[in-house]
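Missing here: one protein chain of the complex. Every other protein chain is in place.
On to chain A.
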Amino acid sequence: MSVAHSRLRYGITTAVAWSLAILVFFPIFWMMITSFKTEEQAYQLSVIFQPTLQSFREVFARSDYLSFAGNSIAISLGVTLLSLLLAIPAAYSMAFFPGPRTQKILLWMMSTKMMPSVGVLLPVYLLWKNSGLLDTVSGLIIIYTLINLPIAVWMAFTYFCEVPKEILEAARIDGANTWQEIFHLLLPMSLPGLASTGLLLLILSWNEAFWSINLSSSHAAPLTVFIASYSSPEGLFWAKLSAASLLAVAPIMVLGWLAQKQLVRGLTFGAVK
């Protein structure tokens, strides 16, 4: 391949990558600048304006941001911990003691992710209502965990499959029981993968809107409900909606930014070997 050809290829790849990045980032960028505009300016396409914190002041005055944020944190952490707690033993048994139906179970678990959530809204709503779980943090933790468990099991399974079986056998000969195998060997060895699983669960449950909007109203409402409350029937207030959105996504964006290396490494863990 000639140098010119390889340069051209590099140029095209770079251009495509930048275009995609801009395409993905543009809405976030627009939301960020809109949040510093007034409601009147929000309808103008100009990017040159006098920044103001007016929208933020109004959002703070109208809603209890900290209560929503607190719920988001509690729910996300709860979901992440509970999902890992359930997924790790499940993935351990599937990876190291597979039965004739293990692959089918994994596929079936994943297939549940393909079902539209709205299809089960009514039965879930009634179940939650009858069990007193509506508008409770624990109610949301349970439903989010159920939604995210297939991803958590699948990812943990993939990471555990990378661990050589002989290492666990060596530990068994050394006298380790199942729990000691998991705690002393499996968890430390698949830590990068499990950390990115945790991170992904955290992001997914932070961003989950459908169930939080339908199963909570005030008491347990997380930040997604907080954003939705600014899209009211009286009309859209873009500046305030943007300010609320920025406040809602900022924590997870910062976390995602800081952990992006870990996340990419974890998600490509099995693929590059």
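Here, contacts are C-beta pairs under 8 Å (C-beta built on N, C-alpha and C of every residue); 3 or more make two chains touch, one makes a residue touch a chain; residues count from 1.
The rule is short, and it goes like this: contacts and distances are computed from a predicted model.
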{"item": "Per UniProt record, name of the chain withheld from view [\"Electron transfer flavoprotein subunit alpha\", \"sn-glycerol-3-phosphate ABC transporter ATP-binding protein UgpC\", \"MaoC dehydratase-like protein\" or \"Anti-anti-sigma factor\"]", "value": "\"sn-glycerol-3-phosphate ABC transporter ATP-binding protein UgpC\""}
{"item": "Residue, one of A:A171, A:I213 or A:L255, that touches the chain absent here", "value": "A:A171"}
{"item": "Residues belonging to chain A that touch the chain removed from view", "value": "164, 166-167, 169-176, 180, 184-185, 188-189"}
